[in-house]
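What follows is one structure encoded as structure tokens, with my remarks underneath.
Note that one protein chain is taken out, while the other chains of the complex remain in position.
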Amino acid sequence: MYNFKNDYSEGAHPKVLDKLIETNLIQQLGYGEDEYALQARDLLRKKLVKQDAIIHFLSGGTQTNLLVISFLLRVHEAVISAKTGHISANETGAIEATGHKVITIDTDNGKLSPNDITHILQEYALAPHVVKPRIVYISNSTEIGTVYTLAELEALYLSCQKNDLLLYMDGARLGHALTADNSDLTLAAIARLTDVFYIGGTKNGALLGEAIVFNKPELAVDFEYAIKQKGAMLAKGRILSIQFLVLFTGDLYFELARRANALAMQIARAVKDQGYSFLTESTTNQIFPILPKSIIHTLSLRYQFYVWKEIDQDHAAIRLITSWATNPDQVDAFISDLQRA
Amino acid sequence: MYNFKNDYSEGAHPKVLDKLIETNLIQQLGYGEDEYALQARDLLRKKLVKQDAIIHFLSGGTQTNLLVISFLLRVHEAVISAKTGHISANETGAIEATGHKVITIDTDNGKLSPNDITHILQEYALAPHVVKPRIVYISNSTEIGTVYTLAELEALYLSCQKNDLLLYMDGARLGHALTADNSDLTLAAIARLTDVFYIGGTKNGALLGEAIVFNKPELAVDFEYAIKQKGAMLAKGRILSIQFLVLFTGDLYFELARRANALAMQIARAVKDQGYSFLTESTTNQIFPILPKSIIHTLSLRYQFYVWKEIDQDHAAIRLITSWATNPDQVDAFISDLQRA
Amino acid sequence: MYNFKNDYSEGAHPKVLDKLIETNLIQQLGYGEDEYALQARDLLRKKLVKQDAIIHFLSGGTQTNLLVISFLLRVHEAVISAKTGHISANETGAIEATGHKVITIDTDNGKLSPNDITHILQEYALAPHVVKPRIVYISNSTEIGTVYTLAELEALYLSCQKNDLLLYMDGARLGHALTADNSDLTLAAIARLTDVFYIGGTKNGALLGEAIVFNKPELAVDFEYAIKQKGAMLAKGRILSIQFLVLFTGDLYFELARRANALAMQIARAVKDQGYSFLTESTTNQIFPILPKSIIHTLSLRYQFYVWKEIDQDHAAIRLITSWATNPDQVDAFISDLQRA
Partner (left out) sequence: MYNFKNDYSEGAHPKVLDKLIETNLIQQLGYGEDEYALQARDLLRKKLVKQDAIIHFLSGGTQTNLLVISFLLRVHEAVISAKTGHISANETGAIEATGHKVITIDTDNGKLSPNDITHILQEYALAPHVVKPRIVYISNSTEIGTVYTLAELEALYLSCQKNDLLLYMDGARLGHALTADNSDLTLAAIARLTDVFYIGGTKNGALLGEAIVFNKPELAVDFEYAIKQKGAMLAKGRILSIQFLVLFTGDLYFELARRANALAMQIARAVKDQGYSFLTESTTNQIFPILPKSIIHTLSLRYQFYVWKEIDQDHAAIRLITSWATNPDQVDAFISDLQRA
């Protein structure tokens, strides 16, 4: 059985492991103060064209989301998210567990627009009987594979600034977003058009690791306390920083994402060629083809994937994910099997 | 400068890295459901002589402490700790951040006794105007290097059971505790004499990782939700389980701890031979010699360590820590420098 | 300007004030242990036909909701509510502030049905990546004036019990619900068909005060700690218990509610007679007529009320509330003004 269920079925890119081995016995300070962290921060700041960005390395996406959001909100403030947003749909109430409401809104494509913001601000006008919206949470790529364009992000950030809202981007799959064919965003643009965002490592070549970027340094003051308090400060912080150092040396991070996208798009074309449609208009490494249930059954005998949503009596949408580690032969095999079925 | 500041200055034991490389491209389920987790759990259960123990792998000590304690307590309940306990002194209010008071008590040696429990229960008798003590938190080895004996743990657990209190042991340095010359405890004894405990990996050969053991399976029901909610569920959980699999294959875990203890004791003997005393009666890998400040200054030019506590105008206690990775030549050099100074 | 904005514009029923004066200088124990509390609990238990019910008196509805829900939930558990439910729409994230998600569902009439429960349990099936539903929160009367019938409550409670869910009823306006013409519920039926509920005093004759009833005594163990911890334990608890003692001596509580309903229904009939419709099918003391905006404007010159919802360019729904203290002459005047307008 080959696994298309997610993009974390394998370990790390070999270059990452090599560097861990190479540096293994060099003594370092703990708790994120190792020299690799300094190097990785410098490297990222250059790529972000943002010399004053404050950067911290954490272990995972839910951890990063709950840390950033709970650190920036006061007790009566809330975060806005698309209903499909990871903090709303997939994190076991992690944000609420820190004391804050997640205000959700239905969207067609997993993305938030200035209209959505306006709508929510109207709905939450009856102060003090409702929470006060303060952060807008978006994912790029989204949980359904779509990406923000430069124009969309500019418009959204403008709306946030007008309404005294912070814009926070979840970049668990940021590499895949930025290398999508229809993306015109760059790291530097994101550093300019969000207040805080994170660059996902776990799903793009690292064993574990996400890099939080505070584009406004004043927002990051005292954040180390919060990292420690939430149990997110690794004694051997080097394991996170070394991986980002490797992934962002040269273009490795984006090469890996591009490769993952390409394999997904290869499958997507085959699906289309067979006359099938999709649940969402993904251009990244997770796609949601709608297939006859009989074909889904056949494919499920050789491949692992999620059956995502019942469409009608005879059809369902499935989710297929590719990664930097996906075997191209298995992609070819899947396509053949699909064509045969 | 050689670093005696802590036991996490280096990476992982080479065997750990070897196994990560060896298994790197084998596809696995995420979120702790990989096959290595199954194997590591089985292996640990055998060593614990506790077939029904529920075991989870987490990233770090603070994370483990806050997860276990917040999961087991109801809103009005509290945890008891020695004032030197890690949850009281070193975790940035992590427990309080989950809503619970840490009740502290001064101790001579970092350890809790049945008398301490009795004393606290008397102090917290005026229900409902005070919190209700429910968990007793202990560390073994303690934050000041001491260890519990079998008799002490038996007495303490009996006291807990009489008073409807859960006993939870922080084993960040459990290997060092169990291999101390004056320890008569075993993993199996701890599994019998605590309700929950954890086995520390980070400070004894792993890159990161702690194994929580619920000795009462009923206490662990639904714990996966909490792991996810607190951002502690790694997508690539394999990185934790593989390390425990390596460390507990054969006697590696205890060999590493024994070696760390031996090096610390070697320094301790030299300190004693020079006529100096100690702040605490440590028998494990962290020792607290009291030295003249002039000697501390001299040593600080070649070695990194914490000056722990001012003793008088001319003396201070320092903390020296050794680990599985400590270089014996540096230990010898330190001793020579001490003798010369 | 006469005020139809809410049912707490006046103070307390005169009999309540009389009793406060009469008992004012009699020394009592504090913190809810006064003799009036004992008497009021006994009286209520008789009316509930539930001798083992555990009853506590609190100050307000939001306080009661957050206390009950946060006390009964474990960290990973959540509460289900209609989207119009008070805990979802009007309490400034009070439940989330205690760490728990409020799962909402759209409803036609503000009420939850077994189908809603089934739907949510399906949506929250992917453990442990989602919260675990544990409490079902309903209001009676609802926030839009509707009431549960005996058959509806029986069906809902059965569904809860099948699915290991607790049923909690917010009775801020329980008097108005039980005295509605279309209600066949009684206090005793509610005590039998919910796990916990509260009887609202503030909106029906008291200065302040709500009585929580735990129908399952085991759920209430240690609840006093939580009352104190959340700042809800009044030193002079007598002020709450005395009021419930007065309101439930004889039939006063229900007389007051019946009177409030009757005045609202008098207006409702006049609205209907004028050919207008309603936003919701209320049979209690808050009604939501849909009127031409010009008429709304005219009425707003003499009466205070909320414009609740824009219907179309020319129409809006308003909310009118009556209470035990509403002046019947003002109701007549309002009806005349409506007819004229």
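Letters A, B and C mark the chains as written, and numbering starts fresh at 1 in each.
Here is the rule we go by: contacts are C-beta pairs under 8 Å (C-beta built on N, C-alpha and C of every residue); 3 or more make two chains touch, one makes a residue touch a chain.
In this text the structure is predicted, and so the values were computed from the model without any measurement.
**Student:** Touch as defined at the start, partner being the missing chain; which of A:Ile26, A:Val49, A:Val75 or A:Ala188 qualifies?
**Tutor:** Reading the full complex, the residue touching the unseen chain is A:Val75.
**Student:** Have a look at C:Lys230, C:Lys293 or C:His315 and name the one touching the chain we're not showing.
**Tutor:** Answering carefully, the residue with contact to the hidden chain is C:Lys230.
**Student:** Please give every residue of subunit A in contact with the chain that is not shown.
**Tutor:** Residues of subunit A in touch with the missing chain: 70-71, 74-76, 98-99, 127-129, 131-132, 222, 224-229, 233.
**Student:** Provide the residue numbers of subunit B that touch the chain removed from this figure.
**Tutor:** 75-76, 78, 89-93, 96-102, 126, 128-131
**Student:** Applying the definition given at the start, please give the residues of subunit C touching the unseen chain.
**Tutor:** 2-3, 5-6, 8-12, 14, 17, 20-21, 23-30, 59-67, 91-94, 97, 202-203, 207-208, 225, 228-236, 238-239, 325
Going forward, only the chains that are shown with their structure count from here on.
**Student:** Find me the chain with the mean Cα position closest to the mean of all the protein Cα atoms on display.
**Tutor:** A
**Student:** Using the average of all C-alpha atoms in each chain as its centre, how far is it in Å between subunit B and subunit C?
**Tutor:** Inter-chain centre distance comes to 50 Å.
**Student:** Return the distance between the CA-based centres of subunit A and subunit C, expressed in whole Å.
**Tutor:** 42
**Student:** For subunit A, what residues touch not just one other chain but two or more?
**Tutor:** 91-93, 97
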